[in-house]
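Handing you a structure now.
Note that this is a trimmed complex: some chains were dropped, and none of the rest were shifted.
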Amino acid sequence: MSATTFTAADAPFVDTGNTAWVLAAAALVLFMTPGLALFYGGMVRTKSVLNMMMMSFIAMGTVGTVWVLWGYSETFGPDAGGGLVGNPFTHFGLSGVLDQIYGYVPANAATGTAASGGIPGAAFVAFQVVFAIIAVALVSGAIADRAKFTTWTVFTVVWATLVYFPAAHWVFAFSGYAAETGGWIANKAQGLLFGGAGAYDFAGGTAIHINAGAAGLALALVLGKRIGFKKDPMRPHNLTLVMIGAGILWFGWFGFNAGSALGAGTQAAGVWVNTLGATCTAMLGWLVVEKFRDGHATSLGAASGVVAGLVAITPACATVSPIGALIVGLAAGVGCAYAVGLKFRFGFDDSLDVVGVHLVGGLIGTILIGFLATKGSPTGTAGLAVNEGLFYGGGASQLWAQLEGALSVMVFSFVVTYLIGLVLHKTMGFRVSAEDETQGVDLAQHAETAYDLMPLGGRIGASAHTTPSATKATETTGANA
Amino acid sequence: MKLITAIIKPHQLDEVKEALEAFGVAGMTISEASGYGRQRGHSEVYRGAEYTVDFVPKVRLEVLVDDVDASDVIEVILKAAQTGRIGDGKIWAVPVDDVVRVRTGERGADAL
């Protein structure tokens, strides 16, 4: 039971229930990046699992820091013009944000509706930073086994600043929520390409997945194929890690999608259900393809199907019905199961299928909204307006808007990422030496090996020099190939 | 009969296997091993404490062959395993009294 006075002139106030959910959701999404580290880490070979995980972890470190400094402001600060980017200086260091309340709806005497509370500015900051982190981390899957760690670290900062924050501004910065004017895709897209409505992307199909997928493709092209691509067996070294990772991702994704309602009400609950439904059918879809094409339904397929479904429902979760969600999931499961083969056909080494799962899955979800958007969705049943899709008699206008949003992010991301990657590659070098790659990036880049499982502990024949080395560790691996 | 044992670099295994097949060797047995010699191991650092791993991963390959084939087989392995860099490994031959195929009980050359 909660009880308070109400006066029509009530100041904006915080709704503890909405805030509780947003804080929990932010923690859930934060947890997704370690989950991704496991998901990706399990898929590479033993000799590069640590490097794979480190690419996600370092993204947490750099993007989190940069977010506090200028990232939040660049994304949600007042629009610097044309809906293209926020002003990175307005809220530098989060100044002027912590005491704000966002999303407060004042009472409306005319309709007789009561005021509804908002969430603290910091809760919004918290929820959005974890999106930025995982978007960056996702890209790393495309360049497994061969990236220079220092260059990747620099890349995370540059890419977040030049690609992610602008794209997130386009899609997530709704005018009047955090700042008065926001991004061009979120708000009526002014018909740049096809004219018409703004695109629906509830939780980041465009800004996160299409974005990361296109960026992954660009980096895979810049770095080139792994030694032995298409020839050597590069099977996952630890599928239990992949499964744990998929489980954590699924768990955290409820924060990602249902948290995007920025409150705990009818819309959030419906989104939760849609998120589950799509994931289930995507898993089934992927496994059925495998069973019929390859003869066996695999655990890697199940884990991949889960992620594909989650990716596809991300933009769509609030605007399709539960049945619509089952369809989105199924389409993504089947579609992505085939799409992961593209890299072999076209010969780009997107090692862990960022393109096949995130770009393709993101496109499927974003575009299907144009067909499946309905008033029977979480948004509609919560009493909010929904522009219905083609299958519900809403015409093609929403479909065009979806295509516009999806393609503009895709092209922008691919082009800018390719340039960033190229510059870094030419200056710092983005790829380890062939010898380091063969021997393994873990040892070469981190001077570590992931496992030492010999029964009696301690690798046989190793010795310790436990005085912290004052000098740089020298690798003595001369001819160890 | 002879037992040819070779300690080689793991990455050369595929080439050695293919060369042996091409030569006509029908079977072999391998196992993981760690070698110590001129080739140095590597260092790892954990929370500032440094560990030196002295041993280097190797593959141990065993092939039983007829006396007449022994030196040819050594030559085949030698060529396929050679990279010219320190740590390429060793090959040696040991005389074998008898060989049996478990499935059939065949002995000697028939058992290979």
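Think of it as A and B in the order they're written, each chain with its own count starting at 1.
The definition used in the following text is that contacts are C-beta pairs under 8 Å (C-beta built on N, C-alpha and C of every residue); 3 or more make two chains touch, one makes a residue touch a chain.
Just so it is clear, the structure is predicted and the values come from calculations on it, not from any experiment.
Counted over the whole structure file, the protein chains come in the copy numbers A x3, B x3.
Quick note on the criterion: only the chains that are shown with their structure count from here on.
Separating the CA-averaged centres of chain A and chain B is a span of 47 Å. Residues 438, 443, 447-449, 459-469, 473-481 of chain A touch chain B in their complex. Those residues of chain B that touch chain A in the complex are listed here as 9, 11, 34, 36, 39-46, 48-56, 83, 85-87.
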